[in-house]
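Here it is, the structure, as structure tokens.
Omission of a single protein chain aside, the complex is shown with its protein chains in their original locations.
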Amino acid sequence: MVGNPKIQVRDVSYRYGQVEALNQITLDVPEHTVTVFFGPAGGGKTTLLRLINRLNDRVDNTSMEGQILIDGEDIYAPGVHVPGLRRRVGMVFALPLPLPGTVRENVLYGPALAGIRDRNRLDELLQTSLEQAALWDEVKDRLDQPASSFSGGQQQRLCIARSLSLEPEILLLDEPTSGLDPISTAKVEHSLLELKKQYTIILVPHSVQQGARVADFAAFFLMGELIESGPGADLFTQAQDQRTEDYITGRFG
Amino acid sequence: MEWVIEAVIRVLGFSAIGFVAMIFVFLLLEGVPAFVRVPLNNLFDTSWYPSLGLYGVWPLIIGSLLVTLVAMIIAFPLGIGTAVFVREIAPNWAREILKPLIEVLAGIPSVVLGFFGMVTVAPIIRESLGAPTGLTAFTGSLLLAYMSLPTIISVAEDALDAVPRSYRDAGLAMGATQWQTIWRVVVPAARSGILMALMLGMGRAIGETMAVLMVTGNAARIPTGLSDLFMPIRTMTATIAAEMGEVARGSTHYHVLFGVGLILFIVTFAITLSAASVMFRRRSRGGLR
Partner (left out) sequence: MSQQLAQKLGFAFLGLMSLVVIVPILLVVGAIIYAGFPALSWEFLSAMPREGMRAGGIFPAIVGTLLLTLGTGLVAIPVGVGAAVYLSEYARDNLFTRAIRLAIVNLASIPSVVYGLFGLGLFVLLLQFGTSILAGSLTLAIMTLPVIISTSEEALRAVPMEYRTVSESLGGTHWQGIRRIVLPQALPGIITGVILGLLRAAGETAPILFTVAAFFLPRLPQSAFDQTMALPYHLYVISTQVPGMPLSIQHGTALVLLAFVLSMNLVATLIRSYFRRRREW
């Protein structure tokens, strides 16, 4: 494996009530790579993403076993500052979800909550994160317009910029291009390749092809089980497990 | 800082329970002495003459029940009919007129309706019946019917609204007319909500005070026949409103009036509880939240 494991998932099982969502998952996510979680719907990919920044904390009637470590530290240990953790772990959701307000307010929402008040610093964060999300040129003259007035593709890149403005170490992307047209999708994918130099990225792709295009590492999930994982180049061309092979070649899913 | 805000919010969230409990305890504290001081055969007798020491609450209870019952006989069919019309049949423009007007009705203060009942409805009733007075049980029922209509209509409408579209499509697909589909499929499917509409409307009517106080004539007598519907009558709520202002604190009369309040509280509580059990049953069946 290249690079250190940034995230280590150790024997994680997770249940919603009686329904098992994840069953004893163990997995390493290397630093500064794009790791792809793929597989049919209901496989547990989104659940695992939400566990990595503890977004399921307030969901009723769930139970978790196992450990998730970031930089070797258990993020579920008592005393962990959850908002602080979430600032280190950015998340982008399947649908573009701009908050009510302007482009500027959206991008600077996180830094404002984190207590950053310095104007210059905020302006700098605004520009760099929009640039990183390949959106700056399109919105730099419209920063104070409502986010909802932009196209879906722009909104989704705005959501990426919004996560980047916290300068996180990890970026979780849950089918970020599922609602986008091919051109916007290409722009987002392109920015991912730029971003991985700085961040550790986990992507749930919206198609196998997209996974194959961007994956440094990949993990195949099926009904809560991790079927196999490995370097993307190997997994998408010569999967070890028949089920992975069947899914990649389109026999189900 | 944040935990202080969250703690305050929690306390406020619980406050409703506290208020209900407080109201109940107060009614108990001030009402129960009535049952101690007044012999039960006096209390459940048929004569209400507090100045003579006669505290028979039957006429008041019967009065409240009669007025409420007649109000429901008028309001229930009207309310359900209107709800069905608004939800299932009316063209958009008619809905745009009907709904705000019903909201206006809900917003008219009961004292204004009572006033209207006194100066306009009562004379009409008196003259059309040739009766000595227009301030009768029926006048009260008529006003109560209209006052409970907004409740009945909106709850029934919600119930009809909750019937899935597929039920209607299924009915129509089997060759039923829209009219048949409404009465054989949609309304039966909404029956628990419609029952709830009736109960909540009833609760609204039995607790209404000012309008009945102003138009029912306030005679504490037990109705014996149907013709008594067109005679003055007196309800529990009107009695409290009319007499509480003049009694001394701690007197027997004071405690008896609190006792009447306690009866009202228990009756409306029971009505609400049964309506709520219908509501919670529906909610627990129906998916999210």
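Letters A and B mark the chains in the order given here, with residues in each chain numbered from 1 onward.
As a working rule, contacts are C-beta pairs under 8 Å (C-beta built on N, C-alpha and C of every residue); 3 or more make two chains touch, one makes a residue touch a chain.
Computed from a predicted structure; not experimentally measured.
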| item | value |
| --- | --- |
| Residue of B:I17, B:L40 or B:L226 in touch with the missing chain, whole complex considered | B:I17 |
| Given B:P77, B:P123 or B:P164, the one touching the chain that is not displayed | B:P77 |
| Sole residue of B:G53, B:P100, B:P123 or B:P164 that reaches the chain not shown, by the stated touch rule | B:P100 |
| Subunit A, residues in touch with the chain not shown (by the definition above) | 53, 55, 58, 60, 83-84, 86-87, 90-91, 93, 95, 97, 99-100, 109-110, 113-114, 146, 148, 159, 162-163, 166 |
| Chain not shown, touching residues in subunit B | 2, 5-6, 8-10, 12-17, 19-20, 22-23, 26-27, 29-30, 77-79, 81-82, 84-86, 89-90, 94, 97-98, 100-105, 107-116, 118-120, 146, 149, 153, 177-180, 200, 203-204, 206-210, 214, 237, 240-241, 244-245, 249, 257-258, 261, 264-265, 268-269, 271-273, 275-276, 279-280, 289 |
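As a working rule, only the chains that are shown with their structure count from here on.
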| item | value |
| --- | --- |
| Centroid distance [mean C-alpha coordinates] between subunit B and subunit A, Å | 55 |
